[in-house]
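Every protein chain of the complex appears in place save one, which is left out.
The first chain written gets the first letter, and so on, giving A and B; residue counts start at 1 in each chain.
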Amino acid sequence: MLQSKSFMKMTRHGRAVKVVREHYLRDDIYCGVQYCKVCDTKDARLGSSESTILVVDTNVILHQIDLLENPAMDDVVVLDVVMEEVKNKNLSVYNRLKALCTSSQRKFFIFYNEYHKDTYVKQMVGETSNDRNDRAIRVATQWYQNHLAGSSRVLLITNDRENKRKAIEEGLSAETVESYVKSLGQPGLLDLVVVSSSEDVNVMEVEETRPSKRKAIYSEHKPMSEITHGLHRGIYHQGKLRVNRYNPFEAYVGSESIGDEIIIYGRSNMNRAFDGDIVAVELLPQDQWHDVKKLSIEDEGKDEEEGVHLVPGSADDAPRGTVPSAVPSETMNSTSCRPSGKVIGIIKRNWQSYCGSLEPMSMPAGDGGVAYALFISKDRRIPKIRIQTRQLGNLLNKRIIVAVDSWDCLSRYPSGHYVRTIGNIGDKKTEDEVILIENDINSRPFSMQVLACLPPLPWNLSPEDLMNPNRVDLRHVRVFSVDPPGCTDIDDALHCTSLSNGNFEVGVHIADVTNFVHPETPLDKEASQRGTSVYLVDRRIDMLPKPLTEDICSLRSDVERLAFSVIWEITPQAEITSTRYTKSVIKSCAALSYVEAQARMDDSRLMDPLTTDLRNLNSLAKIMRQRRIERGALTLASAEVKFQIDTETHDPLDIGIYQIREANQMIEEFMLAANISVAEKILKHFPLCSLLRRHPSPTKDMLEPLLRITASIGLDLDVSSSKALADSLDHAVGEDPYFNKLIRILATRCMTQAVYFCSGDLSPQEFHHYGLAAPLYTHFTSPIRRYADVIVHRLLAAALGISKLPPVFLDRNQLTSVSDNLNYRHRNAQMASRASVELNTVIYFRKRPTDTEARIVKIRANGFIVFVPKFGIEGPVYLVKRGEKSDWLVDEANQRVTKAGSGVNYRVLQAVKIHMEVVEHQPNRPKLELTLI
Amino acid sequence: MEYVKLSGFRLDGRRPTEMRHIHAEVGAVANADGSASFEMGNTKVIAAVYGPKEVENKGQQIGNKALVRCEYSMANFSTGDRARRPKGDRRSTELSLVIRQTMEACILTHLMPRSQIDIYVQVLQADGGTRSACINAATLALADAGIPMCDLVTSCAAGYLNSTPLLDLNYLEDSAGGPDVTVGLLSKLDKVTLLQMDAKLPLDIFENVMQLAIEGCKAIANLIRQVLLENTKKLEYLRGT
């Protein structure tokens, strides 16, 4: 059967084009019910006997996906028309729905009603597409009812009153979500049901006894047609709203139409927009363009304050916006040059589930009834969320997940519903879990399908591997590895032998992960999704299953392992004269720790071959490093914190800055060299589909905070190139021995992070890695814990003709989305690590109030931000108590804060003594406070 | 974009290895020596054959075989957005050449020395797979004109989208930018006479995609044979024998 579909489409040039598509209707689409006698039941997954078959409409899926994910909901028919509507409206719900439909644990079946000859409906004249789709849903439900002819009950679940009425008229059974869930008799499920907004209003009216007092808190959103029109005419501006991580009352909308960021101050101007929403913004009149400085003290910020956090590792982590633009302070009082605006409509919501806890409240008198509570998200960018629950007692003092459903302009807070409980607040396991959820990290155990891809254990080198002509036997070579102590996932090892011509042969051997992880297998897909291993203070979430990470791939000592090697011939002056790449078999003779390696090199009595190798490598590395620095590579400082963890309680016993030794730098140098060599090789072979890593040069704007600080102390930094910056950083020495390091730390936080990209997406000039001063860079050396390296291994293998290029590389869009995912995962992994360190910092200081030295890094109207070098953290020190009026004056030009009428002042980079202590202003919510001594 | 849905349906309701609806007819142009129309879904093509006849331009005459010429043209209204197309642009020149070479390979030109055969293909509506439709129409028209051929050459395209080999791409699938393999096949002799591909594809996948296109060619050949048989029966009936 053939149907032709035609519709009019407007092209980009405003031309109307008639589009005609064929639409084939079929008679070989089956119902998916296991006991059906008519249909082919090969792929059937619905229904044991006497079950109810549920047909759900689009809005039920869009709003009640949390409920549907609960195993209590099963035997659900998902119609094609519903799938498409969900896909168009909300991609993340669509992906969750797809997961439900493909899961073998669940009984969700997609019925392709649009292609079935009996269930296809044509849009009638005068019928809207919504009505047509509702009719299609009813027709399909009817078909199921007739098809199953009484052997089971077919129930249409819809919250649309009109649709339900029509369905019942047409002789179907139909129910709302609430009434169906009630009929299941599981009260816990009811918390998952999203109450539709109209009913919500009723509830609130009951709660608020004087409805006349209810007035709009936010202005009404403009209708979509008006927004489109306004955007078209340039009155409104469209962009993604990003809320300042450190000040939730301030947000930015990057607008292409005015080529600048629009600042949105305060919740009422944000007008119910969430972080990540695509919004339409109207600019405020210029006289309302606030002075940023003033705002950080006034406005609604009263119940919010800045917490202590880790030192930012890059510009992406750093608080932003709190610095005013470089306008001299006199003019700042009159007007500011940054446009500010207000949100007038939301084009696309970015509502997700959020992790947090309920605001402490007393239990309502009547126990067991429905209670309202306010949920506070861990993510400070998210406003409080109202939820209703029947199990308040169970939820107080718990970490829970809540999803947002609606936010009308009458209520101060959005309404949402409870999704699930993670655990008790303050419980270390719970808090770890929260960190993982917040950063979208999958910590579930690997599935059976994934584990089935592993080679049988115990794995041993097979004769075939040795016979493989592409694999060189390097077992006779003295290979060794150097890693942090206790490292179990060793992915790199080295060797260094003197050649007869005076040169050295240096090899970098990387675990041959791609020999075990084959493209498009469940294992590969899982690793690609996870993207990277995540390191928390006392826990590692692996990208690959343990047998691979710790055994089969790990280049442990005294076992034969497969490797992918880069082997150079290097002159004593550290010039590379030749490079070769090969798959290999190695047998490491020693797995050293950095401390051990360093000790061996330093112990002049030791003259054994291994120590000689280490010393040779070290001398080469020093030359290479020196050359790299001369080229302009930045030696940026970060303060990496190391905890010593109690093996039993898992509580931190000691904390300190991670010490970098020469041995670390030696290994790093060769890894960099290997990555660069591989980047060159793969780009040469695959100029359009190589995965590389770039680090964009910081813009002047980004370096602004650094320049302002250095200018105030009379230091002139040349930021015209990385070389110039590196040189001026080298020359930045003060009387304070820590001064240089401090400046470097401040410089580091001005940089953005390096990112992965697909070489076909950018022009070669953009490939540059600013921090390393390298024209090309990629990741090759850690395939056990980074998926990017796995991809690069495959590229290199294909470049050498060892294996074929997997199909993903032929599809540029797919490759780009892989690299986007890697960047996302990489960043989340870092955020999670930081959060974990912060969590442990609080736990550590809970029992140990400490006095220590700190440096002022930023001046505020009511205090300053200090950096604590010893613990790698920074946080605010308040000179004024909350709520009190500040009598301190800020001198922007000199970055100084002075107490009015006295000579007491504090200036940036000044050393101060502070006291660190964990306090609990609210029960179960400990926080670290810094006070001036 | 998703071109193949979860359980394998394409956007127009076909399964990956299904062709569009095909309609073929002999005798679309009354005055031509042979003609045919060929439709694959919304792609519609007419072909007319004139000849064998005397060579018009004596300079082009070939002593030991027939001269085969081909011209491909697209109607102004054949695509979604109307465009006045200049005659003999690069694309039509290339297509004319492809069709001529493919047809020449199956015509027994040595039986008709010093003569000329003109093949004209006119696209009425384009919705993906015009190349193949033109070749199929030309084959039918040549057969209708009674021109001796060693076999029926038929053509079909296949592509590769969302990691699935797809037979007979329509315009929407074709514009997805994936690889598109067009095969021309002498079905009885099992010889490939035309093979074109316009994107990168790993060899093992290419093999599958090409095999799919070949299966498509064979199916079309069966259909064309059927159409010719029906037509001959009709002619026989009209003659009253």
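By our rule, a contact is a pair of C-beta atoms (placed from the backbone, for glycine too) under 8 Å apart; a residue touches a chain by one contact, two chains touch by 3 or more.
Going forward, contacts and distances are computed from a predicted model.
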Answer for the undisplayed chain, UniProt naming, from "Cullin-4a", "LAMI_0B04918g1_1", "Anaphase-promoting complex subunit 11" or "Ribosomal RNA-processing protein 42", is "Ribosomal RNA-processing protein 42"
One chain isn't shown here. Among A:26, A:166, A:723 or A:870, which residue touches it? A:26
Given B:9, B:38, B:120 or B:160, the residue that touches the chain left out of view is B:120
Based on the whole complex, identify which of A:41, A:70 or A:123 touches the chain you can't see. A:123
Would you indicate which residue among B:28, B:105 or B:183 is in contact with the undisplayed chain? B:28
Footprint of the hidden chain on subunit A, which residues? 1-4, 6-8, 10, 14-16, 18-20, 24-26, 122-123, 125-127, 229, 232
Interface residues of subunit B (partner: the chain not displayed): 18, 21, 28-32, 35, 42, 44, 46-48, 50, 71, 73, 75-80, 82, 84, 87-88, 118, 120-122, 124-125, 127
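The rule is short, and it goes like this: only the chains that are shown with their structure count from here on.
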Complex contact set, residues of subunit A against subunit B: 2, 4, 11, 15, 17-26, 43, 80, 83, 87, 98, 101-102, 110, 112, 114-115, 520, 804-807, 810-811
Please give the residue numbers of subunit B that touch subunit A in the complex, ascending. 2, 5-7, 9, 11-14, 18, 20-21, 41-42, 80-81, 127, 163, 170, 172, 178, 199-205
